[in-house]
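Below is one structure. I have some questions about it.
Every protein chain except one is present and positioned as in the full complex.
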Amino acid sequence: MTGVSEGDEIVTLKLLKQKMHDFAQERDWEQHHSPRNLLLALVGEVGELSEIFQWKGEVAKGLPDWKEEEKVHLGEELSDVLLYLVRLSDICNVDLGQAALRKIRLNAIKYPIPNSNPSPNSNSNSNSNPISKP
Amino acid sequence: MTGVSEGDEIVTLKLLKQKMHDFAQERDWEQHHSPRNLLLALVGEVGELSEIFQWKGEVAKGLPDWKEEEKVHLGEELSDVLLYLVRLSDICNVDLGQAALRKIRLNAIKYPIPNSNPSPNSNSNSNSNPISKP
Amino acid sequence: MTGVSEGDEIVTLKLLKQKMHDFAQERDWEQHHSPRNLLLALVGEVGELSEIFQWKGEVAKGLPDWKEEEKVHLGEELSDVLLYLVRLSDICNVDLGQAALRKIRLNAIKYPIPNSNPSPNSNSNSNSNPISKP
Partner (left out) sequence: MTGVSEGDEIVTLKLLKQKMHDFAQERDWEQHHSPRNLLLALVGEVGELSEIFQWKGEVAKGLPDWKEEEKVHLGEELSDVLLYLVRLSDICNVDLGQAALRKIRLNAIKYPIPNSNPSPNSNSNSNSNPISKP
């Protein structure tokens, strides 16, 4: 949907971290990549991502009604958020990939899988679960 | 810095996407994972990430003065942003990894590497470059 | 809807600015109220505001289905965003009230009122107008 076919290349967080590091170093941008500068840049990108969705009302999964260029634009804004997130993590010495796996494990403990044949009651509980994260 | 040693496991965006998909499916949360629900959840996590930095003034790279628990907490909030970003991309049929590689290629064209011995002038240009993204 | 009846008191931006100034001064918080600290605190509050809406799907105007405590909570989060915005403006020497009136005047020039009996075409234009701001 982003103008590239899935699986062209295995994309690890470490690969993106290295590419962002090299990109900044080659352009002498490291001096500007302080934690709070990168955090505010991330917030700026989240704003651009939100602008794509702001006047659309509820949006269906898979974006069936979106033009191809809208989907490409969305891919670019999602990427900008990711790239600043990867760079911010690197500058803060956080191993984002390992932290994410750890967080998923913590979430699995916090939100155990409900039993396979739940009562309507436990059903409504599972429905309210998403209020918690993620 | 996040309480896990780097490189324990190769973390691809596809792995995180699959784990988030399974996590939601096992808990019957897919009904709640619409694009705009996930986007607002992402904004909520960016808010929690910002709260970690909000009263600290300028923060040095590598967070030398931070307590270990603060770094672990930071890793968790960075992860929450990443996990919602991965899930939002999946629900929108965007291949986030390929989109990110494509965006880096576009950025490399947009911001060519300055010549190796720049004049003070081109230097100051390269300093102002970061105002553009990423 | 916020547990107070409308119009109890005339609320000017200057009144809120003065109250926020006094509140910070009385608690010796001014040392913490730098522009970027306040901006990140604002982002944190926008995150809390988003969390209220994140799992709700599309929400009807007037929030007809919301519990009273949800509306009160919403009023508190909207207020937190406003109070940090007022404080940030003050610390940046921006007269927020006058700036807002000026911005409305600029918007009125940018988006003139469409003629009273528009063609279907100009109609669809007016529909896409909101993509611009505000």
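First chain written, first letter: the chains are A, B and C, and each begins at residue 1.
Note that in this section a contact is a pair of C-beta atoms (placed from the backbone, for glycine too) under 8 Å apart; a residue touches a chain by one contact, two chains touch by 3 or more.
Model, not experiment: these values are computed from the prediction.
A.B. asks: Which chains here would be touched by the one that got left out?
C.D. replies: Checking the complete complex, the chain left out touches A, B, C.
A.B. asks: Quickly run down the residues of chain A that touch the omitted chain.
C.D. replies: 32, 34, 36-37, 40-41, 43-48, 50-51, 53-58
A.B. asks: Residues of chain C in contact with the chain that isn't shown?
C.D. replies: The list for chain C reads 1-14, 16, 19-20, 23, 26-29, 31-36, 39, 41-46, 49-50, 53, 56, 58-63, 71, 74-76, 78-85, 87-89, 91-104, 106-108, 111, 113-114, 123, 126-127, 129-130, 133-134.
A.B. asks: Can you list, in ascending order, the chain B residues touching the missing chain?
C.D. replies: 36, 39-40, 43, 54-55, 57-58, 130-131
The rule we apply is simple: only the chains that are shown with their structure count from here on.
A.B. asks: By raw count of C-beta pairs in contact, what's the busiest chain pair here?
C.D. replies: Contact tally peaks for the chain pair A-B.
A.B. asks: Could you classify the chain A-chain B contact as same or different, where same means more than half of all interface residue numbers appear on both copies?
C.D. replies: same
A.B. asks: Through what angle, to the nearest 5 degrees, does chain A rotate to match chain C on its C-alpha atoms?
C.D. replies: My answer is 180 degrees for the C-alpha fit.
A.B. asks: What is the distance in Å between the mean C-alpha positions of chain A and chain C?
C.D. replies: 26
A.B. asks: I'd like to verify one number: the distance from the centre of chain A to the centre of chain B, where each centre is the average of its C-alpha atoms, in whole angstrom.
C.D. replies: 6
A.B. asks: Scan chain A for residues touching two or more other chains and write them down.
C.D. replies: Residue numbers touching two or more other chains: 36, 39, 43, 58, 130.
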